[in-house]
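Heads up, one of the protein chains got dropped from this complex, but the rest are sitting where they should.
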Amino acid sequence: MQFGSDNQTGASQKVLDKIASANDGHTHGYGDDQWTKAACDKIREVFETDATIFFVASGTAANSLALASLVKPWETILCHHQAHILIDESTAPEFFSGGARQVPVTKEAGKIQSSHLENYFSQAGTDTPHNTIPKALSIAQANESGLVYSPDELTLLAKIANQHQVKLHMDGARFANAVAASGATPAEMSWKAGVDVLSLGATKCGCLAAEAVIFFDRELATDFEHRRKRSGHLLSKGRLFASQFLGWLEDDHWLELASHANQHAAALAQQLEQLSDVRLAWPAQANEVLAIMPTPMSKRLEEAGAEFYSWYQQSLPPNEQLSTNESLIRLVTSFKTNMDEVNNFIGIAKNG
Amino acid sequence: MQFGSDNQTGASQKVLDKIASANDGHTHGYGDDQWTKAACDKIREVFETDATIFFVASGTAANSLALASLVKPWETILCHHQAHILIDESTAPEFFSGGARQVPVTKEAGKIQSSHLENYFSQAGTDTPHNTIPKALSIAQANESGLVYSPDELTLLAKIANQHQVKLHMDGARFANAVAASGATPAEMSWKAGVDVLSLGATKCGCLAAEAVIFFDRELATDFEHRRKRSGHLLSKGRLFASQFLGWLEDDHWLELASHANQHAAALAQQLEQLSDVRLAWPAQANEVLAIMPTPMSKRLEEAGAEFYSWYQQSLPPNEQLSTNESLIRLVTSFKTNMDEVNNFIGIAKNG
Amino acid sequence: MQFGSDNQTGASQKVLDKIASANDGHTHGYGDDQWTKAACDKIREVFETDATIFFVASGTAANSLALASLVKPWETILCHHQAHILIDESTAPEFFSGGARQVPVTKEAGKIQSSHLENYFSQAGTDTPHNTIPKALSIAQANESGLVYSPDELTLLAKIANQHQVKLHMDGARFANAVAASGATPAEMSWKAGVDVLSLGATKCGCLAAEAVIFFDRELATDFEHRRKRSGHLLSKGRLFASQFLGWLEDDHWLELASHANQHAAALAQQLEQLSDVRLAWPAQANEVLAIMPTPMSKRLEEAGAEFYSWYQQSLPPNEQLSTNESLIRLVTSFKTNMDEVNNFIGIAKNG
Partner (left out) sequence: MQFGSDNQTGASQKVLDKIASANDGHTHGYGDDQWTKAACDKIREVFETDATIFFVASGTAANSLALASLVKPWETILCHHQAHILIDESTAPEFFSGGARQVPVTKEAGKIQSSHLENYFSQAGTDTPHNTIPKALSIAQANESGLVYSPDELTLLAKIANQHQVKLHMDGARFANAVAASGATPAEMSWKAGVDVLSLGATKCGCLAAEAVIFFDRELATDFEHRRKRSGHLLSKGRLFASQFLGWLEDDHWLELASHANQHAAALAQQLEQLSDVRLAWPAQANEVLAIMPTPMSKRLEEAGAEFYSWYQQSLPPNEQLSTNESLIRLVTSFKTNMDEVNNFIGIAKNG
């Protein structure tokens, strides 16, 4: 019953095999090698477009380096009030950008909607250099509440952003899950909908440490190599990242892994919803389930060895509140989750 | 004839096998796992002391995070004029430290000697806040010219540093080579000689991406977890680093790998020295050979497929100069270098 | 009818005379002079306590340097959602602190109340190093809506902050106005109520450029001289700041200047309130009047030469909203405002 996080499993066997097979032989260092070239080509193929691509070892690095490419130190990044970049990555965006600021545009909603952006732009001060001006909008896909933006929703947000010279960054730590869930193509979910730069995370969904920063707007990538080097994220043995991405992307393996996780989250959500004293905070659209349950139930599950996190109350929908004896928990499934885990979990939840 | 860099080979098989074996099963994320615990314990055993240990993916990150733990943004780091941290890591130390400065204390010497430190301290201004004050000394072991500091040399430098409230950092990107070359124990080469914090590099010598920052002075480690997180160097799947270190350190595998590299550098240096028109810039004490040769010879070698770098003229010894038709080159051996490569190289060098 | 800002007048004659009288003679540079010593002594006398004091040229510098002394780059500063440090000082706090973050704890209230702090602490994540942790609370006195915190209110906020190891900073850009308005002593308004460090602004209230950072908790001042120097705020001719503060503080001149401004704001507010189509957004407790009026009225006033700013809608009280044809404006009085200006303004407002 391992629902703590999708980063708590190892790599898929295919990815591991590719690391081993790429280990042989001599290459140049720092990404100037045949494996890195092949991995970049594969990504361009999957996304059906040319793009400038860099690999790094963590999602925090991918997001922060991408954002630092979009804003100057005195500019701001619009985001969701529960964005991972805002809540769970220390002050990494500030560090990488030299002190740029994140400004949440939502207060309670599950996803950023066009009205949030319009409201922001109608009210924010524009008296520079006193007021700060946004130059980036960051959207997580799938997001921190397990919700997936549709290509149409993204397109609308990108359009408003664009009207204000604001670039669109996508935190794709769970991009695979979003693509698998939506049926849209990777291209439709990204550059075709107006995304300028994507942090494509493979770590949570079957790799060990592999994140790609994909610049669809290639002019934004100009300084990236310097930022990556001076932040210690240019690895000398480029084959480590490249082999993981090759193993992950070949034969749609990444979507298989993501679909597996999504399906098990859906099963878990469906069964939880049938319990009379449990309700979902948000629909489970990808591989995360946000559930409100009696605190004794959550304690019973923990005591039985189930792993999951209590989750931030600020992530609740408008008009939703925990009563005194309720808990909000987050359950995350992975490519290794199996139905036994799901069924056990439900069984213990029921038998209070 | 791959003498470009020791980072141009993959991982040793033992290390690779350990990655695979650590891949199974569920753990907590972010280093809170059994593999990370075991790897830290193994390091403490190898160094015969308690220490606070963190893993990161690159030497640049290890060095910069360590240095940022020693100096405030308005303080300075003393180093060799050819230090990797000064010459080859962009402005990473400045980035991580918030703008602290590196101050070279040598101009021509191969290693930092006590006289360099004494000279610095006797002449440098001490009128704060105008003048900057050093709080760290960084020494590479083995260093950028392939030289190894003896425990006695380190002890003397540490003593002078200590008298001025300056902490001692060791850039151990080739620490394995230094230990293997010197016969000293890891402890004698580090904390027993006064090293406060060591960047222990495994990547160049048989791993894929594995660097440890080892705080022998544990109080200096207080803020490290924050610095690592906000710089994107806290990886979610801790087993990646831990398994590499376990495979590398168990059964003295790391020293076997380093000895192999050292022996082949020694063979290469010895044979080069016997060529009448080649001379060594510095003795080859670890796995690097700095050689001065006729430029036609170096061109001939390149055309024959030998890989190596032209090296910085500023690294030459005092009173040594290149004549018009000479080149300074750096040859680096690895755990995979074999005698055929060495012999081929010498053969082509000879037949001009 | 100059109600644009209290920084749009020059210095009072007494302050100007003191600058001139301090101009003669030779001193040491960088604040090591008799004028600076006298000014610091005068501040200690006015505040009835020992304190460590530094002078800088701008409120932004004073606030940001003070805050940088309280938080590490990965920590946060709690503040009001309309705080000047958050809204009107670009990303200065981020710059000076090396990337620390400001977190607003209010959404609509005029002042920070204890419930805002309690609510924040009950909900915020505490999982370091992922979540960020507050180490400072910044309160403006008088604040951006012209409201004054009582000593009791401050004491309560300081107590809650203290329970969470959070230091209390006061942005005293209009501290003189707050003291003059409240009848409390400078000590009661600051350290006796739990303020750890005060940015005492003299510029807006009768000086040309003179701000003091006063550390009542003197241990927090350790690194200040370095931060001030490297940010270019250590002026060589210390007498410039010192003479202004001496002229300003002697014989309660500062409180006379502030009272004058406050009284004219009160008169303006009182007369505005009597207009049937005008209402105050907040009571005018110091020298700022936040008024809601028909947009034609505000246009008529502007056309007649009145100076004032449209103000941020986000600063409105809960349940207060502008209707389509209304404007929120901010009127600020200074030590030079006279009743003719007030009466003219009201006269034009009336005659629509």
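The letters A, B and C name the chains in turn, as written, and every chain counts its residues from 1.
FYI, a residue touches a chain if its C-beta (ideal position, glycine included) is under 8 Å from a C-beta of that chain, and two chains touch if they have at least 3 such contacts.
As the structure is a computational prediction, the values presented were derived from the model and not from experiment.
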item	value
Of B:Ala20, B:Ala38, B:Ile87 or B:Leu156, the residue in touch with the unshown chain	B:Ile87
Per the touch definition above, residue among C:Ser5, C:Gln313 or C:Ser327 touching the missing chain	C:Ser5
Residue ranges of chain B at the interface with the undisplayed chain	73-74, 87-91, 94-95, 98-102, 107, 123, 125, 128-132, 312-314
In chain C, positions touching the absent partner	2, 4-5, 7-11, 16, 19-20, 22-30, 56-62, 64-65, 89-92, 94-96, 203-204, 208-209, 226, 229-237, 239-240, 307, 336
Residues in chain A touching the chain absent from view	72-74, 98-99, 128-130, 223, 225-230, 234
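In this section, only the chains that are shown with their structure count from here on.
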item	value
Far-end chain from chain B, centres as C-alpha averages	C
Centre-of-Cα separation between chain C and chain A, whole angstrom	41
Distance from the mean Cα position of chain C to that of chain B, given in whole angstrom	51
Separation of mean Cα positions, chain B and chain A [Å, integer]	35
Shared interface positions of chain C, touching two or more other chains	73-74, 98-99, 128-130
